[in-house]
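Here you go, one structure.
With one protein chain withheld, the remaining protein chains of the complex are depicted in position.
Our next item is subunit A:
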């Protein structure tokens, strides 16, 4: 750790590293994996989920473990995510692909090359090289399977988990095939965009001949360096996004919200989770010319503080039944925060990033928005009802369009010697 990191450490009130020392696990704790660490911490700061402090922005997040990393792992700064379609029709090839991917991912997450280089100069380099000499940067690589994986090709139709439904069409969806679905999803997150891209690129290279990319989207949020306090990040509409994200540091909550349970999922999914991806394009130009009042009523929060309308602080309680002097709700009933609240009964773990994909050549407008990602234990009871409600009345719909979508069964973690997917294949 260099001086700059030390200085940053001092600036933070309490870092995870210090918390670990307090918890008496020291450096060893870092080897236990995100899950292990989280379960050892009595409680984390309110925004642990969405922040990574620069003091340890370059560390290793262990790849192997009961759960895959990149799910309840506190969010890194960047994402590079892609879906693949299998071109092979042999389950043996699929198994080999996941074995190679597991090995490559385990190497890369520790900051190593994808594999050992050969000394034959007539061969192309084994690793593509752009991450050479770079630190691990909390790289996580998370694999999931789409519903199409369970069609007739591999004889696995009977193993399709019940929660892995075909998502219904929601109001005002404008889905594009080229931004949706895919047999396999790979979510790569890291605190360095080049480290993230490198990982996905090498996985795509390994897949050549067995699987092809179906879609790829990069995303970002403010970096941990520009916000060392780790406050709730703002989306591209300028509002804080993720204030109400559940804290999943204790395993009871994580089991309730995130991890697949045998009550509704098959045994091979134990320790896995269901990921929803929505590519949500924002009508940036329209939003930019709406009044502050409209913007705040749309979200149900104050723009600067992130506090619920009528409140002073971001984490003040959301009181949906509060009325103003004319008897109207202070927080509009069709505001985003009011609808997403779901009476506090339905929760999902959100892990989305902003995206910018240049411009829309047809209209000359910005092509930017939210690469929405959430994890849930059973989307039929969590994401789907929530989105049905949002899609029907949310004021935000005037400013956004869902153009891509996918639901994926994120596999359980692998132990060393095993591979991602070994419970299924």
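To be clear about the criterion, a residue touches a chain if its C-beta (ideal position, glycine included) is under 8 Å from a C-beta of that chain, and two chains touch if they have at least 3 such contacts; residues count from 1.
The rule is short, and it goes like this: contacts and distances are computed from a predicted model.
**Student:** What protein name does the UniProt record of the undisplayed chain give, "Cytochrome c oxidase subunit 2", "EfeM/EfeO family lipoprotein", "ABC transporter permease" or "Sulfate adenylyltransferase subunit 2"?
**Tutor:** Protein name of the absent chain (UniProt record): "EfeM/EfeO family lipoprotein".
**Student:** Could you tell which one of A:123, A:158 or A:312 touches the chain left off the display?
**Tutor:** Answer from the full complex: A:123 touches the omitted chain.
**Student:** Which parts of subunit A are in contact with the chain that was left out?
**Tutor:** Where subunit A meets the chain not shown: residues 87, 118-124, 128, 205, 208-209, 212.
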